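The structure is given below, and queries will be raised subsequently.
Shown here: the complex without one of its protein chains, the others still in place.
Letters A, B and C name the chains as they come in the text, with residue numbers starting at 1 for each one.
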Amino acid sequence: MIKAGIIGATGYAGSELVSLLLKHPDVEIVFLGSSSQQGVVFSDIYPRYRSLCDLVLSESDIVKAAEVCDVVFLALPHGLASSFVTSEILKKVKVIDLGADFRLKDVSVYESWYKVSHNGRAVINQAVYGLCEIHRSEIAKTNLVANPGCYTTCSILSLYPLMKEHLADPSSLIIDALSGVSGAGRSAKVANLFCEVDESVKAYGVASHRHTPEIEQELSLAAGMDVVLTFTPHLVPMNRGILATCYAKLLEGVDEKAVKDAYAKYYGKEPFIRLCPSLSETRNVAGTNFVDISLRIDERTGRVIVVTAIDNLVKGAAGQAVQNMNIMFGLDEKEGLI
Amino acid sequence: MIKAGIIGATGYAGSELVSLLLKHPDVEIVFLGSSSQQGVVFSDIYPRYRSLCDLVLSESDIVKAAEVCDVVFLALPHGLASSFVTSEILKKVKVIDLGADFRLKDVSVYESWYKVSHNGRAVINQAVYGLCEIHRSEIAKTNLVANPGCYTTCSILSLYPLMKEHLADPSSLIIDALSGVSGAGRSAKVANLFCEVDESVKAYGVASHRHTPEIEQELSLAAGMDVVLTFTPHLVPMNRGILATCYAKLLEGVDEKAVKDAYAKYYGKEPFIRLCPSLSETRNVAGTNFVDISLRIDERTGRVIVVTAIDNLVKGAAGQAVQNMNIMFGLDEKEGLI
Amino acid sequence: MIKAGIIGATGYAGSELVSLLLKHPDVEIVFLGSSSQQGVVFSDIYPRYRSLCDLVLSESDIVKAAEVCDVVFLALPHGLASSFVTSEILKKVKVIDLGADFRLKDVSVYESWYKVSHNGRAVINQAVYGLCEIHRSEIAKTNLVANPGCYTTCSILSLYPLMKEHLADPSSLIIDALSGVSGAGRSAKVANLFCEVDESVKAYGVASHRHTPEIEQELSLAAGMDVVLTFTPHLVPMNRGILATCYAKLLEGVDEKAVKDAYAKYYGKEPFIRLCPSLSETRNVAGTNFVDISLRIDERTGRVIVVTAIDNLVKGAAGQAVQNMNIMFGLDEKEGLI
Partner (left out) sequence: MIKAGIIGATGYAGSELVSLLLKHPDVEIVFLGSSSQQGVVFSDIYPRYRSLCDLVLSESDIVKAAEVCDVVFLALPHGLASSFVTSEILKKVKVIDLGADFRLKDVSVYESWYKVSHNGRAVINQAVYGLCEIHRSEIAKTNLVANPGCYTTCSILSLYPLMKEHLADPSSLIIDALSGVSGAGRSAKVANLFCEVDESVKAYGVASHRHTPEIEQELSLAAGMDVVLTFTPHLVPMNRGILATCYAKLLEGVDEKAVKDAYAKYYGKEPFIRLCPSLSETRNVAGTNFVDISLRIDERTGRVIVVTAIDNLVKGAAGQAVQNMNIMFGLDEKEGLI
């Protein structure tokens, strides 16, 4: 049995991770850490887990976690993980960080978008960007995975084959994404109260959302050139789910067959990616690790429109983290997830 | 008192119209028609109106309505209004059609998108496209107004100043819109059941939605050239509201000030358009005739992003119809609406 | 024009009051007070009111409000109003308190349920319980109205005719009530976050909710004897609305006709009470001051079941406050409300 710990267990991503690990046949949860709720029984915070996970929350101490765990998941606000993870820790335990600290290769880009200085320069080179479908082989070899953001996973997977196969104009990319409210976290803010969110939609972080550089980093890598794009997130009144509607101008001579072939080439055998004839809907992936990708060609404008759905807490956070764990430990990638 | 009739009163737009007309100081509702519910008391279908509007539904007969009304509103599935409205009718009564039949100037475009033949060729030339802020003076002079669609109102108003002032590339326009479920109407379809819609979002009609030619017609008129664009509607789990997030590539040398000046020029004095410093949210316009427009420049990509919110049943249907009525009868345009 | 002020304008009840007073033909809002947001423009907090109410929030000072107002509405957490309202204030201005401080005649009952001492003993005798349909004539004569709670209004009106006419056993009363989330207020609490409330229902305050003594006070008065009852509130995932399902054992020989006659006797001419043949639903009263009452006899058990719907923010708070104002100022009771 793999002994697993979660630091930041009381947020929505942490809680989802508990749910998934409880069902995983090869994992035992041995450590739950929380800075704000230390000493409290986990199932008193989430009564859903009563009789399933009644562990007492420890402090958020990665050193203590590393002593008893084979793998530690971090689900923390940005800026903390980069202080926690050291070379010593990585010698003892595998770390999967669900936060932003190790996702951007270029520390200056991180510091410019997140407005904090980065404390993990000593280990950032060991970090592998944990988008399983793209970096599987590197993930298998590292002890530090930077689990991608929820918007990011959905956006990159939507556009990757187009960029990798040079089918669309990299300067034409627009990602218009919708997220359920769990993406905003569990902190007590007026803006996330039921009555403020219910029966309304809004855009936010227009032209400034922090997931943008992460998407650009991975698509630039795929395209072999710098990709700069527009990303617009929206909040919709549902608990979980992300739908990304992505627009790209097809290059001269690229037709529907070429586009479909490219998606089949990269994703046809992926266990968690479904290429869907009907348009993707978030309810079809809710509670699962699936990525549902559908696409349409707009002949009138020469654009391809890719509509992709994931569950932000599963493939967008905890599920992908488990998938990464499976890869890191040499397990069947689907274990505990299907 | 203006005597008003509504044919198709039992749909969501018809019902909203009843609500608005009941509050209008210069209007009396004298006729409610329904093809499916003839003989039923209106407030038995919508108990919300008990003691406020207990009229018995008549048949859907525009001839009878014209005998007792000064204005008749049509809220019918497409293809019906074009059969109902004749020159004789228009001599007797003002008609405001909330459906699609008289919106497109080019009948062949109508027939190609709607897949039916058009039966109102004799009167279509009298029809004025009832987007009040753009066609106010013509509306004042006609007896037949084609009230715009909900997505259309939101989309056209979002991009009109950019096209009119030639600030953005007409070939770059993308409209990504979110709608509440009332836009899908009140017919009994599995797809619109609570459990099918709740906690999910989806795109639909991608690259094929019928509101597209309506948007293109008006923006082409503004631009003085053919505009072909991409329009993607989405369904979100809320009752009412439309949010359109619109993307356009700014032309060389166009800066934020030029953009803001253009919106101020066309909308600065409009009673129902609010140019908002904070990003638009549908809850702020729910139940009102307001159009909340906000905009952001994405300096990194040279795009302007316009985010606009309306209530699909008010400014997107019944409210704009009342606004049109006010213009046609020479009343204060805000009467009954603020 | 009546000059009106609201202290505690930024909560949900205060905001609803702004909405109603803006539409009232005889009222001008001249003062908005807030302890937490002093100096902020009201419509920056609630962008819904942009161009409709752009007043700057003053401090929560009833003395200053009294100088410029004819009527002051208080929408404050319990314990504050009883300190604010003095005999001097009541000489200058009419006060309508939407909070709990002046509702219970017996100060010791108040102190025992609310766990604070009461600071308004000097004026509590002047307070009239503002349930318009029951205390209309006293309301007309006072300067201090204690506006009833939302659950309370719905519960008392449901059972009043049964108690007044001695048709049911006072010891058999059970009120099972459902409330939308706006009833919980606008403070930033994890329990009221969208993701905590969405897609779930719960009971709370079982056998201990503070609206219980208020209901008992008024029903005891009606019955002419002490009524002790069970009241169970529930939270349901909607913004606004209360549905009370009330159970009472009919006394020997009381049949459906006797029950219906009693409701017709007390409510048949009330402008805001609708006795409904079909079962009440909260959507039918949303945004209105109506009280929809429906009833069924359970012949098998000898019980009457009364199902009543109100909008918690309108008839359960701001609407009833305006109705009280209309009565206090000798206006048509429906003014600004229908």
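Miscellaneous remarks
Assume a residue touches a chain if its C-beta (ideal position, glycine included) is under 8 Å from a C-beta of that chain, and two chains touch if they have at least 3 such contacts.
Just so we're clear, the structure is a prediction, and the values are computed from it rather than from any experiment.
Per the touch definition above, the residue from C:Ser34, C:Asn239 or C:Asn324 contacting the chain not shown is C:Asn239. Only one of B:Val18, B:Val181, B:Val201 or B:Ile310 touches the absent chain when the whole complex is considered: B:Val181.
The omitted chain makes contact with subunit C at the following residues, 171, 174, 176, 178, 180, 196, 198-204, 206-207, 228-230, 232, 234, 236-241, 243, 245, 247, 279-283, 286, 296-301, 303, 305, 307.
Although one chain is not shown, part of subunit A still touches it, namely residues 47-48, 50-52, 198-199, 274, 276, 278, 281, 283-288, 292, 338. Seen across the whole complex, the unshown chain contacts subunit B at 12, 181-182, 186-190, 192-199, 237-239.
Convention: only the chains that are shown with their structure count from here on.
Distance between subunit B and subunit C, defined via averaged C-alpha coordinates, is recorded as 37 Å.
Here the CA centre of subunit A is 46 Å from the CA centre of subunit C. For subunit B, the set of residues touching two or more other chains reads 198-199, 281, 283, 286.
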